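Every protein chain but one is kept in place in this view of the complex.
Showing subunit A:
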């Protein structure tokens, strides 16, 4: 086995004549976190469901944890776990009964399944709620139970489909911490999200998905860099010095003026030199500065420039 944990090539999936995936490709090195970032209906969930053997596909080649998804789905299922955007536990059972059930369906013996359940309840801070119905759990607790259920047999590849959609910030941080710990232990994680900061926080590499294909791929920094240079941003105190400032900063690079906010933006390449130069010019011309700094483009802007539209952070992806 190579050290590529997830490999997809030329993946196609059509629903009633509409292509949900159209030449989707992905390559995720073992032990890393890959973020699939894209708007609703981009095909993220379809891709994850195919990779997790839940959905058939029309064309392409997919390998997960060294096994062919189409030909060896059983082997794939032995090595993966999936936590979807909706709770995938049995609401009529207690938290502990759920974990024991999943353990037994993973072919652990009764004793082993019970021991593992107690271990996971402890680890996910659910021991106190172990004997309550899963439906009575809060959103954050349910997601933790979901994650715990995914970790019964330490999976080699973990799929997280919008794991923090609908969670409060505290629960979201808990999920993020868990993911980081898993990755530190060598698990490969494929994460879909509509939240740019989530991808930025967790992912080693990001694949931007739009209309069923990967439109850009790279580290968060590479993606930000790909859409353009860093910018020098200056906000000056006095409105009537804007023209002067624009003329002076024009020596560094092309200037974009926003008169309302008294803000000037200059595209730069050498960030430190530009910053020092701008500070000197403005001081020499006695222009009072409210703010001066280098701004990297946000992932939000990267997304906009790559796909032509902003990611929506509203309703979960339909499928």
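The rule we apply is simple: a contact is a pair of C-beta atoms (placed from the backbone, for glycine too) under 8 Å apart; a residue touches a chain by one contact, two chains touch by 3 or more; residues count from 1.
Going forward, contacts and distances are computed from a predicted model.
Entry comment: the absent subunit's protein name, as recorded by UniProt, is "Transport permease protein", drawn from "ABC transmembrane type-1 domain-containing protein", "Transport permease protein", "N-methylhydantoinase B" or "Sarcosine oxidase subunit delta".
Residue-wise, the contact with the chain that is not shown comes from A:54, picked out of A:7, A:30 or A:54. Considering the full assembly, A:104 is the residue among A:12, A:25, A:61 or A:104 that touches the omitted chain.
Looking at A:65, A:149 or A:282, the residue that reaches the missing chain in the full complex is A:149. Touch with the hidden chain on the side of subunit A covers residues 49, 52-56, 74, 77-78, 80-82, 84, 86-93, 97, 101-102, 104-107, 133, 149.
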